[in-house]
Each structure stands twice: as C-alpha cells, then as structure tokens.
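Let's look at chain A:
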Amino acid sequence: MTSTTTRRSLLKGGALAAGALALGAPARVHAQSKELNVVGATFNLRDPILQEFTKRSGIAVKPWINPSAQARADRIRVAPVDNLESGADFVKYAWEEKLIQPIDLSRLPNWKRATRLFVEGQATPQSPLGFGDNPGRLMYVDKEKTKAKYVPSMYQFDSIAYNPDRVPAKENVLSWGELFNPKWRGKAALYGIEWLGILDAALGMHALGLLKAQDLTNLTEKEVDTVILFLKEKKKEGHFRAFWKAFGELVNLMTANEVWIADGWWPTVMEVRQKGTPCRYAEAVEGYRAWAVGSAISATCKNVDGAYEWINFWLEGFAGAKQAEIGYYSPVDTYTKYMTPEQVRKSYGGEGRDGGPVERRNARVFVWNTKPKNQEYYSDKWNEFLAS
Partner candidate 1 sequence: MTAAAHDLELRGVTKRFGSFVAVDDVSLVVEKGQFVCLLGPSGCGKTTTLRLIAGLEEADAGEIRIAGARVDDVPPWRRDIAMMFQDFALFPHMTVARQVGFGLEMLRQPREEIRRRVGEILDTFEIAGLGPRKPDTLSGGQKQRVALARALITRPRILLLDEPIGSLDFSLREAVMLELKDVQRRAGISFVWVTHDQNEAFSLGDRVVVMNHARIEQVGEPEEIFELPRTRFVAAFIQGHNVFDGTVERADATGVVVATSAGRFVVPLRDTPAPAPGAAASFSVRAELLDERPGPEHANRVLATCHAVEYLGSVRRWDLRLADGRSVKLERSGRTACRLAEGETVTLGWRIDDTVLHAPAEGVGGVGGHIGAPHVDQ
Partner candidate 2 sequence: MSTLRERSPVAYALAGPVTLWMAAALVAPTLFIVWVSLWTTRTFSTANPLGVVNYVRFFHRPAYVKVLADTVEQALLLMAITGLVGYGIAYFLAVKVERPGVRLALFLAFVIPFWTSALIRTIAWIPFLGVGGVINTALLALRVVDRPVEAFLFSRAGITLAQVSFYTLLAAGPVVYTLRNIPRSLREAAHCLKASPLRVFWRIVLPLTLPGIVIGQILVFLNVMADFATAQAIGGHKLAYLGNLVIMLYESGQLPFASVIAVLLMACMLAGVAVLLKVVDVRRLGAP
C-alpha cells in the first residue's frame, strides 16, 4: 500500500471536501523544503534537541505543542503537519483514521540496533507477554517488519511512586494493590484519563485478587463494571485525594504532600525529590505499565525526506542522551556516543536510580498503555464514577 494510495484514501474518507484537499496536496516530488512541522509535547520537543537538529540538518522545526494526545493527532486534520510525536495508543488511532503513512524502516539504519522489546514485543522469550498496545507488536505494518506505523524514540515504565516517610516499602518493592490500601485513605491519586485510570484500578484489583481478567488492558463490559463498582466504593470512603492527567499536576500533588502514593514514573519522582519532598519509585511486584513515544509521518506530509531525517536524528543518539538526562530510555543503544560511562551507569545501569538496570525493567513489562476497543463503554462507566 504505497503512500499515495494512503493519501488518496484519506481524501476519499478523511478530509471534508476531497476537491479542496486535492488542490492543496503538493506534487509528488518537490525541493527539500527548509521547514518541518512537528507536533509534540513539552517533554519531547525540548529546546536542546530542536536546536541540535536544526544545526545538523539546516531544517527549521516549527513545533506545535499541546498536552492533549487527541488534539495532537487531530492537528493533522486541520493544519500542515510532517511528523507526529505520539504514544502507541494514539498511533493506533491515527492509523485507523488514515492520518499517518507507513514508514520505510530500510531508510532508518539505526533501527537495526533496537532492543528486542521493540522487535519481538518481549525483552526475552520468558518475560511476560506485555498486554495492550505493545509497540513491539503493534508498530509493524507487514509480517516482514519492513514498514512501521511509527518509530519509538523514547520509552518509560510507570510504577508506584510513594513518599517513603509516609509509606513503608521493603527494598523499594510494592504491589499495584498498595494504591488501594485503606491506610492511605485521602492520600492516594490515580491517572485521571478514563482508560488509564481503569487500567491502574484493574492492576490493583488483579494484585489484590479481586479481578480475574484475561487482558487487563481490554476489559469486558462486566469486568469494567466490577472495577467501577470498586472505584465508587473507594471514592465514597474518600480514598482518592485527587486524580492527575499531566506530569506537572502529579509533581504538585506529591510535592505539596497532598498525596503520598500514586502511579508515577521516574522523571516525576526525580522532580518531586528535587523540590525537596522525599519520593521513591517502587519496583512493581506484578510488573510495570510501560509506554513508548515515537515519531509517525503525517499522511499530508509535504517534506517526507525531512521527516525521515528527523526520525534518523532521534535514533542517532544525541536525542537519546538528552532524554536520558530527564529519565527516559531510548529503544536504540546509540546514546552511548554522547554519554560518559558514568552517566550511562546512572541512567541505563540503574545506579542510584530506583528500579534497577533497564534490562531488568524491559523484562518485567506487565502491560502497555492501551486505548481499549470498547472505548465508549469505558467512558460511560468512568462518567458514572465521576458523577457518583
């Protein structure tokens, strides 16, 4: 399915008036334009990375930054976009909506060095299957894995973040069930996005043996009912101090001692500690909830070569090193070129960093952030929880 056909199908199905867009669509071959429209968030379109890319490629990046993943994907419908930085769940959405085009992996030399987690979907044959929108399995278009919907450039593991002064944890190991321990009533916080909040609850109930589900990331309607019932009871007890939907909100909650335990990831823990409130990142007994953000090429991309150059730049190592500084991992090991051995030990080696080395984490990914198939039912029931 060549890229032109994708664009034509988008015209037929996607755009409002096919005629107008056809007018707007550029000729197949055009000069290397000196501009690249990239849609992303503040945690990946960071200053040093953009400046380095422009220095090397001579292409000026025109970033469009928005915290809402849906808004980032929909940006392609309303404005010229070349690269879309997105998580696997919203890449799946963008692909179904024909907003992005397949990426020819042969044009990305460094992708060959990707860790097994992103090639097979499992770090090792024995590690858990990693339910949900597993990039390792979801990103490839063809069986031969030569075409991809998106190329992950940074990934992370969510686990239980807690205030060690308030919440004891032997050898920094906690179960997802701890989030619902009545002892932390009024001091717990969950993810505020409905399908991820329900996933957190499912992980907790699974750990507490209250939920038998085949795939925690795609619950059946009955399973969703049991989770929501459980959440409503907890809410009535006043268990949740608040929910959070963004990095800054979670950091504020924990720094201000409003919340002692929440699902969080290493960069938030680093930030809370830096603000002076004790905070640790526990190793989850049942395994981590992982998510990978990468770059997709928009179906209406006007600078395809520039788009590939942008992805190659992210895999080349400089960006990997920069993101490692704030606690994110790179799927390819090219970061070593830009980091001292000591820096590598501190981030990838797990020295002085809760949760151990990256290999151990890769092998303990229990679920991936996932947008469930029966999204409507999730939203209906989550609203029931909010309205209770």
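Keep in mind how these were chosen: all candidates are chains of the complex that A comes from, given by their letters.
Heads up, the rule we're going with is that a contact is a pair of C-beta atoms (placed from the backbone, for glycine too) under 8 Å apart; a residue touches a chain by one contact, two chains touch by 3 or more; residues count from 1.
Everything quoted here is computed from the prediction, not taken from an experiment.
Enquirer: Please state which of the candidates 1 or 2 is in contact with chain A in this complex.
Expert: 2
Enquirer: Using the touch rule from the top, collect the residues of chain A that touch candidate 2 in their complex.
Expert: 13-17, 68-71, 77, 93, 96-97, 186, 192-195, 235, 240-245, 252, 256-258, 371, 375-376, 378-380, 382-384, 386-388
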